[in-house]
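Just one protein chain is left out here, and the rest sit where they should.
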Amino acid sequence: MTPASNRAQNGPEWRGRLFDIIFETDLHPGARAFDVALILTILASVLVVMLDSVETIAESHHRLLYVLEWVFTALFTIEYAARLASVQSKRRYALSFFGIIDLLAIIPTYLSVLLPGSEYLAIIRVLRVLRVFRVLKLVRYLGEARMLGRAMAASRYRIIVFLITVVTAVVILGSIMYLIESPIPGTQFTSIPASVYWAVVTLTTVGFGDITPATTTGQFLASLIMLMGYGMIAVPTGIVSVELAHAVQSARESGVPTQSVLMGGEKMICSGCRSAGHDDDARFCKKCGGTVISVLLE
Amino acid sequence: MTPASNRAQNGPEWRGRLFDIIFETDLHPGARAFDVALILTILASVLVVMLDSVETIAESHHRLLYVLEWVFTALFTIEYAARLASVQSKRRYALSFFGIIDLLAIIPTYLSVLLPGSEYLAIIRVLRVLRVFRVLKLVRYLGEARMLGRAMAASRYRIIVFLITVVTAVVILGSIMYLIESPIPGTQFTSIPASVYWAVVTLTTVGFGDITPATTTGQFLASLIMLMGYGMIAVPTGIVSVELAHAVQSARESGVPTQSVLMGGEKMICSGCRSAGHDDDARFCKKCGGTVISVLLE
Amino acid sequence: MTPASNRAQNGPEWRGRLFDIIFETDLHPGARAFDVALILTILASVLVVMLDSVETIAESHHRLLYVLEWVFTALFTIEYAARLASVQSKRRYALSFFGIIDLLAIIPTYLSVLLPGSEYLAIIRVLRVLRVFRVLKLVRYLGEARMLGRAMAASRYRIIVFLITVVTAVVILGSIMYLIESPIPGTQFTSIPASVYWAVVTLTTVGFGDITPATTTGQFLASLIMLMGYGMIAVPTGIVSVELAHAVQSARESGVPTQSVLMGGEKMICSGCRSAGHDDDARFCKKCGGTVISVLLE
Partner (left out) sequence: MTPASNRAQNGPEWRGRLFDIIFETDLHPGARAFDVALILTILASVLVVMLDSVETIAESHHRLLYVLEWVFTALFTIEYAARLASVQSKRRYALSFFGIIDLLAIIPTYLSVLLPGSEYLAIIRVLRVLRVFRVLKLVRYLGEARMLGRAMAASRYRIIVFLITVVTAVVILGSIMYLIESPIPGTQFTSIPASVYWAVVTLTTVGFGDITPATTTGQFLASLIMLMGYGMIAVPTGIVSVELAHAVQSARESGVPTQSVLMGGEKMICSGCRSAGHDDDARFCKKCGGTVISVLLE
């Protein structure tokens, strides 16, 4: 019995079984099937929201999309209720990352009755697809995500320094471009905010081309900004590479992954005796020899 | 005699000689000449397919291109037949990577008689150019390709985590942009799919400019997406750098390249006694002292 | 008493207290509040300058923006006077990095009375936001900025070699494109400078699309330039990664950060006995056990 799990400790037996199906991937034969069906349903519902925004499709298939939208919302509402019913602490699930996403995924459709247009907010359902990591070999992916997260966290100070520098640079460079380009009749640099937006577009090497310099001076400064952006991309890359190399090396040397950083946390438990406290890369229970699986701390 | 080779074990002697010319690069004096001629022919035939799609050229040189197209197809058909004839196991060649490509390269022209327009599918012939690695110093390139492939394979979990994150991000960001920009009359953000496409264009720093934000809010969000994409490119780069450094280091330390990952597989055999089982970096046969060459397992 | 500090050594007591509030972050209870208020005021004033350049807003809120602009300028003038009054050496502050920025931040508004249009130069105020590093945990950020700066400084020769190569390449490639494209009627490659600008836009993968090749030869050369730019970005990235890895490793091994490179310099002093000479990562005074803080050498 894992104390970190939100599995119901008492009450009718179906609550425990429901929990195993909905929240865990390996404990119950129906759990994996449930997860796969859930993800396909989520993807289908996201597709419906997307197609509903395409005018030609929305006009010709309005009725179908409308019905499908409500069917998916009904399914997700039942699922949300089942999740709430099966957990020991309602509050803990409701306030967890996925608990909030699950709720936000059903609200927009109901809201659209009162507030037309809000049905598009249902696109947030795509975040529920992140549960896909549970269906795949979870530990492996969580381990990698955690390593990436650790590398990011370790380099956060450097990244903030870099971002503040970049933002300061684009504000100043955008303003200088405004001073250079705005006197030209028919200029696309109509204001400082628009010019700063252009500087971001240019420095990040995106280059939409909706705003472009017309004067030779402007093109010269633009060339400098581009070369700067071309070279500066080396900085975040270098930062992340170095930290990632460090994280990978530590993991290889110690063999003991540290605490989770990226995800809301998960735990290794034995599928036999449900004991916790196993290493993240453990495959067999150190107490009963059963298979060790990972469960999300929902 | 290498068991991995598909060289005919019996039958008339010309089959073995044909195999040496067509499939191996160093065993027969004519083999290298055959390979060079083959690659030049492939490049020429790809050029013909490309030029045939240019309207002005297609109109003025229609007859010439048509004849050339059929000449090349005839040559490739003969070559395919020769390959089939010279190998021991027809089935093994026909189902190998290059066996399938060789077949796909001749089908479109024949198909175009029934289905006009399908002749452009012949562009798949360009894949046959990958045989160029056989003409160049094969082992060297395969070794490098294998190392790159190993680095990629080792970082596949991290790359999948990264891609799922990116796809989730562009769906949500694209939808938010749709909510912001679509109410503007004459907006280019006409639907959620189009907006998600725009988000991909922006996040990957491609920036076509066919769709661009018109509102200040939209430009502000676009700036954030661009900075995000500018910084996030550090993640795959860091991942690949770290794994590549690891792969290179292992290779340098051990000196023994491991199993092939990228290509369909190849083998080191002696050009003298045809014995197999040499190390990938061997230059002389450990049995007879002859030159060791590499052959593709076709 | 730290000799490096510009704190007034004599004169009325309020000068010392004013110095502590304005220049140091941890010594006086009011210092942090002052810093936060200052940064918010700077951001607000930058916003006013930006909004003033948006025609529709400038027209409808002209009076308000005008008044706000002068209020901010008055505040910054008072602040500048207070800084001058509280330091021991007027000259040293006035010629320091932030001293010059502080002055440049107030001049444009006064200048705009004589020279309409120069009020936009006030955007330079955004540089004052760099003081934000003082409000955040200073040492941490300065340490990271210093490390990035060291890595940049260490690779400056390589970066200069790279930049000279890139500039030479774009001049030659741009000129070749001019020779190829300019004979076409209605070409966008109107001159060599414009073509060189296009080459920069292309090589850095920005790709505005305001100038694009129309001939097949031009598109072929453009493709080569793009592939070159796509691959060459690896060079600065590799340079910075290697030096950053080296800088991080040295810092981890020695534990003793070296001299500041990026910023104007700062010093660790004890908030109790004001003694200097502590290590950059010291948290407690080695003389009196008080908390060690960092102060900028203004």
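When the chains are written out, they are named A, B and C in that same order, and each has its own residue count from 1.
Convention: a residue touches a chain if its C-beta (ideal position, glycine included) is under 8 Å from a C-beta of that chain, and two chains touch if they have at least 3 such contacts.
None of these values were measured; they are calculated from a predicted model.
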Of the residues listed, B:115, B:129, B:184 or B:224, which one is in contact with the missing chain?
B:129
Hidden partner chain, residues of subunit B it touches:
46, 49-51, 53-55, 120-121, 123-124, 126-127, 129-130, 132-133, 140-141, 143-145, 147-148, 151, 159, 162-163, 166, 193-194, 196-197, 200-201, 203-210, 229, 233, 236-237, 239-241, 243-245, 248
Hidden partner chain, residues of subunit C it touches
157-158, 160-162, 164, 168, 171-172, 175, 178-179, 182, 190-193, 196, 202, 205-209, 212, 216, 219-220, 222-223, 226-227, 229-231, 233-235, 237-239, 241-242, 245-246
Residue-wise, where is subunit A in contact with the chain that is not depicted?
205-209, 237, 241
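Here is the rule we use: only the chains that are shown with their structure count from here on.
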Chain at maximum distance from subunit C, centres defined as averaged CA atoms
B
Using only Cα atoms, superpose subunit A on subunit C and state the rotation angle in degrees, rounded to the nearest 5.
90
Quick check: how many Å separate the C-alpha centres of subunit A and subunit C?
32
Quick check: how many Å separate the C-alpha centres of subunit B and subunit C?
45
Residues of subunit C touching at least two other chains
205-209, 237, 241
